[in-house]
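To start, the structure under review is shown below, and the notes come after it.
A single protein chain has been omitted; all remaining protein chains appear in their positions.
Letters A, B and C mark the chains as written, and numbering starts fresh at 1 in each.
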Amino acid sequence: MPEATLLANPVKKQIRIALRNCGVINPETIDEYIGKDGYFALGKVLTGLTPAEAIKVIKDSGIRGRGGAGFPTGLKWEFASKNNSDQKYVVCNADEGDPGAFMDRSILEGDPHSVLEAMALCGYCIGANTGYIYIRAEYPLAIERLKIAISQAREYGFLGNSVFGTGFDFDIHLKYGAGAFVCGEETSLIHSMEGLRGEPTLKPPFPAESGYLGKPTNVNNVETYANIPVIFLKGAAWFSGIGTEKSKGTKVFALAGKVNNVGLIEVPMGVTLREVIYEIGGGIRDGKAFKAVQTGGPSGGCLTEKDLDIPIDYENLIACGSMMGSGGMIVMDEDDCMVSIAKFFLDFSVEESCGKCSPCRIGNKRLYELLERICTGKGEMKDIDRLRNLSEVIKDTSLCGLGQSSPNPVLSTLDNFYHEYISHVEDKKCTAGVCRDLMEYFIVEDNCVGCTACARACPVGAITGERKEIHLINLEICIKCGACMEKCKFDAVILK
Amino acid sequence: MSSVKIELRKDQTDKIHTICDSFGNQEGELINVLHKSQETFGYLPAEVQELIAEKLEISAAKVYGVVTFYSFFSMTPKGEFPISICTGTACYVRGAETVLNEFKKQLEMEVGETRTDGKFSLSCLRCVGACGLAPVVQVGDKTYGRVAPDDVKGIIEEYLPAGL
Amino acid sequence: MSRIESFDALKKYREELNRIGDSIEEVQKEGGLVRIKIATATCSNAAGAGEIMKFMSDALDKRGVDALVTKTGCMGYCYAEPTIEVKLPNREPVVFGNVDLQKADLIIESYIKKGEMVDGVIPVNYKTIEEPYN
Partner (left out) sequence: MNLVKLTIDGKKVEVPAGTTIYKAAKELGIDIPILCYMDLKDLNIENKPGGCRICSVEVEGRKNLAPSCSTDVAEGMEVRTNTMRVINARRTVMELIISDHPKDCLSCAKSGSCDLQDMAIRLGIREIPGQEYAEMSTYRLDTSPSIIRDLDKCIMCRRCETMCNDFQTVGALHAVNRGFQAVVAPAFEMNLEHSPCTYCGQCVAVCPTGALTEVDHTGKVIAALNDPSKTVVVQTAPAVRAALGEEFGMKAGTLVTGKMVTALRQLGFDYVFDTDFAADLTIMEEGAELLGRLTRFLEGDKDVKLPILTSCCPGWVNFFEYNFPEMKEIPSTARSPQQMFGSIAKSYFAEKIEIDRKDMVVVSIMPCLAKKYECQREEFMVDGNPDVDISISTRELAHLIKQANLDLVRMDEEDFDKPMGESSGAGVIFGVTGGVIEAATRTAYEIYTGKSLEKVDFEQLRGVDGIRSASVDFDGQEINIGIAHGLRNARKLLEEIKEGKSHYHAIEIMACPGGCIGGGGQPLHHGDASILKARTKAIYEEDRNKPIRKSHENPYIKKLYEEFLGEPLSEKAHELLHTHYFDKRKKIFQV
């Protein structure tokens, strides 16, 4: 057979656990899931392990929450199991709100049963018989496939009364998010499930003590649950054999931005960013130079060349000033302005702040305004000091995870790209050529044919030049409207 | 505050009652009730929120407080062809902002507005999860991937063959 | 389908499914049945997977190729959507990326009908849970 051109590097850097069935089985057919040992973990645990033994398996596996903070899942289950109550709940957080992360959606669309099975397992472990999946309303296909999966699982008896004839009852219902990033935070999510504004409340009490409707509640995200059945099938030792000392297993990343092979990847903890970006991601697009990689979404930070060889795990990312987050990984190249990137994330945090606590409600707005000033050439050196102090106070005093991490993009760009801030403030230059207010229009002599189109378009008469001679823009007069550039047919007007 | 004042028809009030009933008139189901109502009416005018408040026996202020908290809920009717520009991170770094600006310029409207002729409304959304196709624009159910500012005119014209 | 009342019943049911699977493979070997999976996650659909799915089913039918076309979830190759996996009898499955209508036509005519490789293949670059780690 003749060799075909390959679209990616065939090196097997990835290992698919959470994504094991995505792109493999038909998500709308439960038989295909069963064909992949689906619901075997549930059968095995219900018929062979006590809840305490089952929790021990999860604890031994070392799996930590994949939603962002990385709290040990087994410990979380243990807390919920130890709080006695007539009613407890299992909640799946599928309110994936990180702009640039879509692994949870892909899992729900590609392998919904794995999540259902894991929730039932969790229910058995903590003593709950009702589960809720809190899912973004913006995910119609995932909702559709979940509905199909739930009805099939009920039909087969994997959900409902006395699963596998063991007397264990468990059922799952859907609750819909309505577009509020803060609802990714557990207490906000629970309030939203209760039909309230998704505002966070102080922890403690943790949901494991007092969650949905005041009852002990275990909240994990989709990717965490998707790992669970495999851990029971292949054993805690197998799972903990993958990854680093403190971070076990794999992590799914949504690799996006300026890499060639944008996509969903699942890598063992401990691979380096360099491997991810260059070997899996196929390097930077259009041969441009790598500048930064942003992980952890609006709560994370921007990492640079110097961080590329650090093994990815929860601790290392935090040490570098970023975080694992839910798994967005956005690669940036030389054309990206890091001040603008920080501004972009702050814009997001301003929009998504719930408004309950003052540092987040007002502080993020002020951070945004400072960045806006810097990007438009109005920044002063004292603004940079203010940025840092404000960022630190917001982190220190905000009520929930959103405010406690929203300044991270500012702090990490200040740490790693201080020179870009300085050039915006002192030299009034945006080297990446992104901040329009800091750029000026020029005519490239080699391209200009002297057609006079630009001069005629200029509303303020800033362009001079005789017909068939090279034209010139008077920067003192230019109002940067861009009309000349639009009119020029010879690419002779540039912005730099 | 809603600027549109409407009067609900009997069949519409009945519909809301049916929706509330289907969720057992439970206070805790407010968000689900709002979703269903918005699905039915296209948006959530004040009158609908009042009816829901009455049925679920909660204050209208609370319903309004919830509606205005979540960006998915809208109190103004969407355009016939709602245009949404993804401004997730992946789309942003691949130029979503310039695409958005082009839409604003071409349509002469701001984000969050519905054109007076009711044809278009313009909104931003956070990550549709099609990061591989960034930047992404949705018009109704149709998704456009790898959109460049130059494509914007063409996209609009698909829905307005006679021009603007 | 009736309820699966016990873990043993699930094990039995799984065996039954395996037998059906085996028999499909038998059929594939003997009858040349082609199995095609099309990624139909949100991003795939946005890139036109629905159109490809319809085209493949219709075209294969019209052109007399015995094929089983099913949906599957995201394969992870967002940069190359739409993606489809084709499994010919006695061959390892092959994933093709950037499949537009022209490419789909080419896949049918060259790879499926003649077994000739077509450009734009996405190699398997991950391990499954069945493979040993390290």
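One rule holds in what follows: a residue touches a chain if its C-beta (ideal position, glycine included) is under 8 Å from a C-beta of that chain, and two chains touch if they have at least 3 such contacts.
Note that the structure is a prediction, hence the values are computed from the model and not measured.
S.K.: Of the chains you can see, which ones touch the chain that is left out?
M.R.: Per the contact definition above, the missing chain touches A, B.
S.K.: Which candidate, A:I150, A:C357 or A:I463, sits in contact with the chain we can't see?
M.R.: A:C357
S.K.: Pick out which of A:K56, A:K82, A:R154 or A:K365 touches the chain that's been left out of the picture.
M.R.: A:K365
S.K.: Out of A:K82, A:R274 or A:R386, which touches the unshown chain?
M.R.: Answering carefully, the residue with contact to the hidden chain is A:R386.
S.K.: Which parts of chain B face the unshown chain closely enough to count as touching?
M.R.: 1-2, 5, 46-47, 49-50, 53, 58-65, 68-69, 71
S.K.: For chain A, which residues reach the chain that was dropped from this view?
M.R.: 180, 197, 199, 201-202, 204, 350-359, 361-363, 365-366, 369-370, 373, 378, 383, 386, 389-390, 393, 395-399, 404
Just so it is clear, only the chains that are shown with their structure count from here on.
S.K.: Quick one: do these chains touch in a line, a ring, a star, all-to-all (complete), or other?
M.R.: Topology of touching chains reads as complete, every chain touching all others.
S.K.: Quick check: more C-beta contact pairs in B-C or A-C?
M.R.: Result of the comparison of B-C and A-C: A-C.
S.K.: Any idea how many Å lie between the Cα centroids of chain A and chain C?
M.R.: 29
S.K.: Going by the contact rule already set, what residues in chain A reach two or more other chains?
M.R.: Residue numbers touching two or more other chains: 102, 105-106, 139, 256, 262-263.
S.K.: I need the residues of chain B touching at least two other chains; which ones are they?
M.R.: 128-132
S.K.: Residue numbers of chain A touching chain B in their complex, please.
M.R.: Answer in residue numbers: 96-102, 105-106, 137-139, 175-181, 192-199, 213, 254, 256-258, 262-263, 294, 297, 328, 330, 332, 336, 341, 344-345, 348, 351, 354.
S.K.: Using the touch definition from the top, list the residues of chain B that touch chain A in their complex.
M.R.: Answer in residue numbers: 26-32, 34-35, 65-66, 69-73, 87-90, 92-94, 125-132, 134.
S.K.: State the interface residues of chain A toward chain C in the complex, per the touch definition above.
M.R.: 1-17, 19-29, 31, 34-35, 37, 39-40, 43-44, 46-47, 102, 105-107, 109-111, 139, 141-142, 155-158, 164-165, 230, 234, 238, 241-242, 256, 260-266, 268, 280
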